[in-house]
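For this depiction, one protein chain was excluded, whereas all remaining protein chains were kept in their positions.
Up next, chain A:
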Amino acid sequence: MSTHIQAPAAVPLTKAAAEKKYPAKMPRHGNANFYRRIVIGLLAVAVLAPVGLIIYQSFLTAAFFSPRAHFGFDAYKYVFTDKNFYRALGTTAIFSFGMVAIAVPLGGLLAFLITRTDIKGKRLLEILVLVPMFISSIVLAFGYTVSVGPTGFVSLFVRSVLGFVPWNIYSLPGMILIAGLSHVPHVYLYVSSAMRNLPSDLEEAARTTGASVWQVSRDVTLPMVLPALIFAAALNILLGFETFGIPLVLGDPNGIMVLTTYIYKLTTLFGTPTYQLMAVVAVVLVLITLPLVWMQRRLLRNARKYAALGGKGARVATLKLGASGQVIALSLIGFWLFVSVVLPIGGITVRAFVDAWGEGVNLFDQLTLTNFSRMLEVPSLYNGIVNTIILSVVGGAAAVAIYLAVGLAGHRNWGMSNTVLDYIVLLPRALPGLVVGLAFFWVFLFVPLLTPLRPTLVSLFVAYLVVGLSYGLRLLQGTLIQVAPELEESARTTGATIGRTWKDVVIPIVRPGLAGAWALIMIIFLREYATGVYLMGAGTEVIGSLMVSLLQTGAMNTIAALSLISIVLTGAGLALALRLGAKIHD
């Protein structure tokens, strides 16, 4: 079944047609190829240096800097004969596909309800629905243990009513459910943007023939957004493979291990860290995800074609839900929001203001503010808060500028260099943040000119930049693609160079989009935790990684307070994003 045929408004461009319209070989004068090569070259260095180091490390018998290290396949031999590796691999696969099975239908449904129907409170819902995406999974997992863990306050309430707790979040199904619910926004983001760009004539036509909302969505809307759904599924499988926080907090106690926690285990299993084994697992993750990247690319190409032809005044008329439809839809969304926003954030909030909780404890007796006063007494904690703000606000702005430079390099470019660019961008996505952080720690330690930057926030910024690359670039590309090609073409025909066209036409048009992208990148940097574990030091602490290191000594009170601060900062970032007119959904 070809979805193209059923979506007549979105005429797909074949590669040949695309090249005819935007020839690969632009006129020599004002050709951006030089700029393009420089940018892609620099980006390749930034991404391939750590990735290359990891691949190199995987073929050695000891740490790459050790005099005892020599070339060999021992590390591969160990990993590929370790039954724990296969168990972790299997668990990861079940976890990822299970997560997708929950997130994709639910995200698709939410996208449909919010973009294609006349559901009430649309503007508010659009924002609320994305909230789980902006909270780091480690914070979410802590929050869930306090609210719906075996002795969480919700669990204890349910037990007092039913006599038992009907769920267990410390199990694979529990982890899958939580991960699935918290990844709904990732699906919503892609699918709603595809749905927004669909013209509504077909749905309206179907409705006039007497088809129900359900029939219309199944027979008309669903086929048209299928590519976006598949794309979102592929992306979520990728995300599932690199999830760390949820398995660390919820899977660990019962020995449920996924590939990322298996890597984490390799740091202690042999007493001293076995970097070569960690590298092998990271390489395996890359090899698993490369086909997904390839698939994403093919789908993204289609998605772009739709997007390029959308926005041409296709009015989106909404389907009428009717009174009972409204109630059903709103309670559905309300229930999902309760489970994936209220429960974890409520849990963290409670935990931050008490020093004990659980069975037989009256929370009101335990209320305290000491968890927060500690932030002012211990320099590393307030440093962490200040640094996190600097890194996300200033670093976020710098990142947007850099992503824009990269986005322009790939803008309206159908050449080979764009293929290279797409793979480079998605490569770091495949690696766990922990491993990327470790690799950058070494890059900044061993590359002579970079060494002075290691103990500064710059090293963290570069690692964050690479980790956030695929998300950030997609945001920018989404904005850039909305500039009507005619505007650029007319500028070019009057003799403007590509650089001038970008400066005077493209960038002014996308400026509002840039502000929104800045706020979103800010939030992404705010919630990052694994990347900084190896990079932060005295004076360069960040909230997320502080929580991971505090976990070792059991300062749960401090962790809860830091989590709440991080949520409040995220809320501020989100409010800013909305003020700046961020189109979160595009």
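Here is the rule we go by: contacts are C-beta pairs under 8 Å (C-beta built on N, C-alpha and C of every residue); 3 or more make two chains touch, one makes a residue touch a chain; residues count from 1.
Just so we're on the same page, contacts and distances are computed from a predicted model.
K.L.:
Any idea which of "Translation elongation factor P-lysine lysyltransferase", "YeeE/YedE family protein", "ABC transporter substrate-binding protein" or "FAD-dependent oxidoreductase" UniProt assigns to the chain that's been left out?
P.N.:
The missing chain's protein name, per its UniProt entry, is "ABC transporter substrate-binding protein".
K.L.:
Just name the one of A:Pro166, A:Gly210, A:Gly360 or A:Gly495 that touches the chain not displayed here.
P.N.:
Spelled out, the listed residue whose C-beta touches the missing chain is A:Gly360.
K.L.:
If the hidden chain were put back, which of A:Asn33, A:Thr61, A:Ser171 or A:Ser549 would touch it?
P.N.:
Only one listed residue reaches the unshown chain, and that is A:Ser549.
K.L.:
Taking the full complex into account, find the residue in A:Gly163, A:Gly210, A:Gly271 or A:Gly495 that is in contact with the omitted chain.
P.N.:
Missing-chain contact among the listed residues: A:Gly271.
K.L.:
Out of A:Thr145, A:Ser200 or A:Ser563, which touches the unshown chain?
P.N.:
The one listed residue touching the chain not shown is A:Thr145.
K.L.:
On chain A, what residues meet the omitted chain?
P.N.:
63, 65-66, 145, 149-152, 248-249, 252-255, 264-265, 267-273, 355-361, 365-366, 370, 374, 377-381, 441-442, 445-446, 451, 454-455, 533-534, 537-539, 541, 549-559
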